[in-house]
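Only a single protein chain was left out; the remaining protein chains are all shown in position.
Chain naming follows the written order as A, B, C and D, and within any one chain the residues start at number 1.
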Amino acid sequence: MSWFTLPGGVPWLTLTLVIPLAGALLVALAPAVAKNVIKQLGIVSALITLLLVLAIIGGYQHGMGNLHFQFEESLKWIPSAGISYHLGVDGLSLFLLGLNALLFLLAIVVADPVTPRFKEFILLFLILEAATAGILLSLDLILFYVFWEAMLVPLYFLIGVWGEGRRVYAAFKFLIYTVIGSFAMLVAILAVAAINFSQTGKPSFDWTQLILHPASGSWQMPLGLGTIGIQQLLFIGFALAFLIKMPIFPLHTWLPVAYTSAPIPVVIVFAGLVSKLGAYGLVRFNLALFPDAAHSFGPFLALLATIGILYGAFMALVQTDLKRLVAYASMSHLGFIGLGIFAANLLGIEGALVQMINHGVIIAALFLIVGMIERRAGTRLRAELLGLAAVAPVFAALFLIVSLAALGLPGLNGFVGEFLIMLGAWTAFVPLAVAAGIGVILAAWYVLRFYQGSFQETPPKPAGFTELRWVDTGVLIPLLALMVVIGISPNFFPAAVDATVKALPVLLR
Amino acid sequence: MPVPAYSFLMLSGVLFTMGAIGFLLRRNPLVVFMCIELMLNAVNLAFAAMSRYLNSLDGVVFAFLVITVAAAEVVVGIAIIVQVYRAGRQMDVDELDLMKE
Amino acid sequence: MVAGFAILAVWEFLTALGVVAFRRPIYNAMSLVANMLGLAVLFLLLNAQFLFAAQIIVYAGAVMVLFVFIIALLNPGPELTLERRGTEWIYAAVFGVIFAVLLGALLFNRSLTGRPGKLTPEAINAVGNVQSTGAALYTSFLLPVEVTSVLLLVAAVGAVYLAMRRIR
Amino acid sequence: MTINLSGLGIDYGVILPELIVVGTAIVVLFMDLFVPPDRRTWLAVASAVGLLAAGVASIPLWGQSRAAFGDTVVGDSLAAFFDVLLLAVSIVTVAISPRFLRALDLDYGEYYILLLGATAGMMLLAAATSLMTIFLGIELLSICLYVLSGFARTEQRSQESALKYLLLGGFATGFLLYGMALIYGATGSTSLRGIAAFVGSTNGAASNVVLLLGIGFLSVGLAFKASAAPFHMWTPDVYEGSPTIVTTFMSVATKSAAFAAVGRVFIATFPSLASQWYFALALIAMLSLLIGNLVAITQDNLKRMLAYSGVAHAGYILLGVLPGTAQGFSATVFYIAAYAVMNFGAFAVVTALGAAGEESADLGYWRGLFYRRPFLATVMTIFMLSLAGIPPTVGFFAKLFVFQALVNAHLWAPLIVAVIMTIISFYYYLRVVVTMLATPDDLAPKPARVGVSTGTVLGAAAAATIVLGVFPTTVLDWAGRAAASLHF
Partner (left out) sequence: MDALGPLVLLAPLVGFLLLALFGRLLPRPLVGWIGAGAVGLAFVFALAILSQVLGGQTLDQTYFTWWQSGDFFVPFNLYLDPLSTLMILVITGIGFMILVYSIGYMGSDPGFARFFAYMDLFVLSMLLLVMSGNLVWLIIGWAGVGLSSYLLIGFWYERTSAVLAARKAFVMNTIGDVGMVFAAFMIFLNLHVLDYRGLFSRVHLLPKGGTVITVICLLLLVGAVAKSAQLPLHTWLPDAMEGPTPVSALIHAATMVTAGVYLVARMHLLYDWAPAAATTVAVVGGVTAFFAATIGTSQVDIKRILAYSTMSQIGYMFLAVGIGAYAAGMFHFMTHAFFKALLFMAAGNVIHAFHDDQDIRHMGNLRAGLPITFWTFLIGTLSISGFPLFAGFFSKDEIIRAALSAAGSEFWLGILALITAGLTAFYMFRLFLTAFGWEWLAHDERHLHEALPVQTIPVIILAAGAVVAGYIPVAKFLSPVFGHAAEVGAAAFWGLAALSVLVGLIGFFFAYLLYARRPELAVAWRTRIAPLHALVEHKYYIDELYDRVFVRPGFALARFLNDVIETRVIDGAVNGLADFVMVEAREFRLIQTGRVRNYGLVMLGGALGVVLIVAAFLGYLPFRLGG
């Protein structure tokens, strides 16, 4: 079943890529001085994209299993190399697509027109949106890789140009880190295709083809390092890219500096979405194409993820800069997602999927709040904030709700994901689930330190801290609504996703 | 009895190497250039010898081409060297290091 | 024959040494001339009279005259050939020697494996060395020869451009 | 005796492009006598027309395989492909030359003559199927380039670079010739067809010292022209010293022509010796990648940086040769085309900036370029991203196809080196971009406006970089067919 049906014959998915680009083109043509026009252009195109994506979500047929894609589009691109323009959406990407559209809209709304070179800012944003959407939609590995890399460029500029502090260093570090992973993945992609070619005799980078012929056999390493399974080798290649992007401990050191120096609208997208793309990649490729390797590496990576949970939590506990604090909190939460993925069972993966959405919503909201605090207080240092609830009660209330969602309070969305993830992890490896539980307790600790430290006690400082404006509230409301809705009645999620996840090869092994 | 072919090859090899060594040792561009000519001569010797022993004229023709080209190169080379000299710089290739890391 | 070759080989070696070792450029030039003349004789020994002629005319004639003329024109002072900055020259010598030794070792006692053609010295001399060479030049190697003409042209143009004074 | 030209294969169609170019050179030579100095742009126009005509003339060679003039040249798809490529490069070079030359007061007719001569040499090299023509092609283009790199006669740097290029070039020529001699001695033939026949027929070839040495020295000579490590030493200095416009031309064209020859020699002539020459070439490729990328990191002079990146790219291009298959070489050919577009673009930007005579090569000069010359900065960004290999630019697919060739051939060691070095290369390419984005210091001089022709050329190059990055299929097919025509 589906909520409603969309007319066929329309390239819906391509539209979701084209509309932001069209918006970017319009922005490019607009005069640089007309900042408000530019902003409205950005908002409008992002809004249209959002509506389109909502239509797609609504028109998505539930319960179609065995890796069945919808709104599929396939065109020849580089036939000689077996590369094609193949788009499709399934349970794994459906809601992330929505998150993508939503976060970009919010980010553009909060973008401040007084930003220098605002035109280029919005321009890059829209391009970035197209790239991220492409990552979620592409079913051809090369196409995916193209979007994956194309995403780097706008991000790099958005941090390197509009960032603050050690922006260039941050951008470089992020870029180099990411590129290392990407090239590992590129080699793996080529190898996968080569193996598939040797099996089927016709070149193809198409996910739906490759998944039919999982690699097998093993490879004799040089220098007498013993043998390693081909699948494992390829798995590592892919995983490296995604683990760095998430990031999973210990590949995370680009994260704090990048998040800290990125401007708020960027970091919303960056933390809220881009990190999920790593997790998405893990599910889409590592779990789907290399099920055996996923099982053999699962425990180790789950361990890393769990370490990440605790590590991030402890780091968050002692941060003095709120942005940094949230960055590490994000890392800790991503550890949960990783844990769920590598638990490699139905509940774990579904938990991870729903937690991707939740984390996107929560972290975006947290960074928004940090940004609002910074705009009002002119500082992000916890030591310089106190008792603001007295002067900004509404702000305090909304912030409180976000914090509670962040610490996984049952009844809000954070709990849903963490519950399922830990349940999945408990089935796979109990000790890690227990450690994750400790992570939850630590989360309560540092989140409350964050909230209480800045908004409670007395006297309020800095003086002249103002209450939320309507636009701020308006930006936060949709996120809060999601937190509550997903927390109270999340069943729409498994309804749409269940079939796809059940069909993942890793579960069938 | 005829001279074995490889003796010519080795002679040319020796001459070639001497040219190369000269190239590496000398600092006067003119002399360096002469060393290059020496190397080319070694090549010509090889060509001539080969065409003799292979009973084909390719080598001779090749050697002839080499001679011509060398002449052309010398013309251009001398012109360049003169240019450098006109600029009032020392006739020492080691001094020509305006461009380096 | 062997004796002739031996003598010439020694001669070539000594003159080459002269090219490398003399300090005054003019001496280098002179020993290069000598070397080229010796080479010309070797060409004769190899039954390549045409090359002999070309060598003498083009090289010993044109090229070396040019050299000597320039040397006379520029008159560069003697260069301290073997006094070197640092130790580069040692590397140079060592590399060179190793190179020569390896080359020699590899080439020693190798016969030319290529298929011999029909043009034995007898066949050539039957027609006449120059004639046959000329025939080769203008039949099978027509294009290369023509290319050299272009090459000479651009060389002339280039040389003229570099050498000419500013005319505006 | 009678001169018998039958069976020689006199076929002017094959060398028609070269003939036209040379003819144009002579025409320009005479025009130079009459055209008044301030009208020398006409020479540019004339050369462009000639080059265009040559390009048209080289189209018919596509898809054919016409050996001519006693197997010294061949007219086939590869030749046609490279003819068009080289001609295109020289046309755009000519297009952006006049402003630059006038700015530097180098506006002499000889420039065009030599440029045409060099182009002719390169085209010959691309079509050469005989050691002699290879040698002559190389010499023709070299001699022209010697003079061109010294074209700024009063510039000491220019003279110096000319002299360095000349001396080292002569040195390399020595090795090249010696190698040719040895090959000739080992095979008894100077035409590649004959050599290939010999190597294919005799089984002892793999252990033939003379032959192997010959191949080795030959590759030294070719590597020098392609500026692959460790025979790249001349590259940075000469690139830096020569007039930027000349650097632009030779950085792209010479490499392309040289690799055409590499293909003809290694892929077509010595396929059976692949396991022998693989080591040498693999080492050269890896060394080029290593040195080129590493040293480029430390450069503050854009021309030197691009020179080293050129060395690195020589390595990438060589990677496609390593598998020794036409499929691999098609990747190389595609890469050359891509490299021609993006590298020409990059240097052209430097040229356009230097047109007013500033020290545009110094990276410090590029600070905040985005806010002074947005157009130039944008296109430069595109070229840098492409050189780094970020999609959706042609540079990405170039690398992709080369890597794919290596993967399919299971050549892991070069692949690993290439990948790691590519990652490192991101550093210096993006460094340029960052510099252009850095907050502008108002002290920096405002360069002259970009002329129409230059603007067009740059825009076209940028557009090509993107378009080929999105739709590489056509060019890839061309490259494939060009590479497929490599056989005797």
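Worth pointing out:
Basically, contacts are C-beta pairs under 8 Å (C-beta built on N, C-alpha and C of every residue); 3 or more make two chains touch, one makes a residue touch a chain.
Quick caveat: nothing in here was measured; it's all calculated off a predicted structure.
Considering the complete complex, the chain that is not shown touches A, B, C, D. Remark: the omitted chain is touched by one listed residue; of D:Gln64, D:Thr202, D:Gln276 or D:Gln327 this is D:Gln276. One of A:Thr115, A:Ser296 or A:Gln456 touches the chain omitted from the figure, and that residue is A:Gln456. Of the listed residues D:Gly185, D:Pro236 or D:Gly263, the one in contact with the hidden chain in the full complex is D:Pro236. Within the entire complex, the positions of subunit D that touch the omitted partner chain are 163-164, 167-168, 171-172, 175, 206-207, 209, 212-213, 216-217, 219-220, 223-224, 230-231, 233-234, 236-237, 275-276, 279-280, 283-284, 290-291, 294-295, 297-298, 424. With the whole complex as reference, residues 173, 176-177, 250, 252-253, 311, 314-315, 317-319, 346-347, 350, 387, 389-390, 393, 397, 404, 407, 409-411, 415-416, 419-420, 422-423, 426-427, 433-434, 437-438, 440-442, 444-445, 448-449, 452, 455-458, 489-491, 493-495, 497-498, 501-502 of subunit A touch the missing chain.
As for the chain not pictured, it touches subunit C at residues 88, 91-92, 95-96, 98-99, 102-103, 105-106.
Here, only the chains that are shown with their structure count from here on.
Averaging the CA coordinates per chain and comparing them to the mean over all protein CA atoms picks out D as nearest. By number of C-beta pairs in contact, B-D leads when B-D and A-D are compared. Subunit B and subunit D have Cα centroids lying 26 Å from one another.
Rounded to whole angstrom, the centroid-to-centroid distance between subunit A and subunit D, based on C-alpha atoms, equals 43 Å. Shared interface positions of subunit D, i.e. residues touching 2 or more other chains, are given as 132, 136, 139, 143, 146-147, 150, 153, 184-185, 188-189, 210. Chain contacts: subunit C has residues 103, 107, 110, 112, 114-117, 132, 141, 144, 148, 151, 155, 158-159, 162 touching two or more partner chains.
Contacts between chains, counted with the stated touch criterion, involve the pairs A-D, B-C, B-D, C-D. Contact residues on subunit B toward subunit D in their complex (touch as defined above): 5, 9, 12, 16, 19-20, 23, 29, 32-33, 36, 39-40, 42-43, 46-47, 50, 54, 56, 58-59, 61-62, 65-66, 69, 72-73, 76-77, 79-81, 83-84, 87, 89, 93, 96, 98-101.
Every residue of subunit D that touches subunit C in the complex is listed here, in rising order: 1, 3-5, 8, 10, 15, 22, 25-26, 29, 37, 68-70, 72-73, 108, 110, 113-114, 117, 120, 124, 130, 132-133, 136-137, 139-140, 143-144, 146-147, 150-151, 153, 184-189, 198, 202, 204, 208-211, 213. Across the complex, subunit B is touched by residues 1-2, 5, 9, 12-13, 16-17, 19-20, 25, 28-29, 32, 35-36, 39, 42-43, 45-48, 50-51, 54-55, 58-59, 62-63, 66-67, 70-71, 73-74, 76, 79, 81-82, 84-85, 88-89, 92-93, 95-96, 99-100, 103-104, 107-112, 114-121, 123-124, 132-133, 136-137, 141, 144-145, 148, 151-152, 155-156, 158-159, 162-163 of subunit C.
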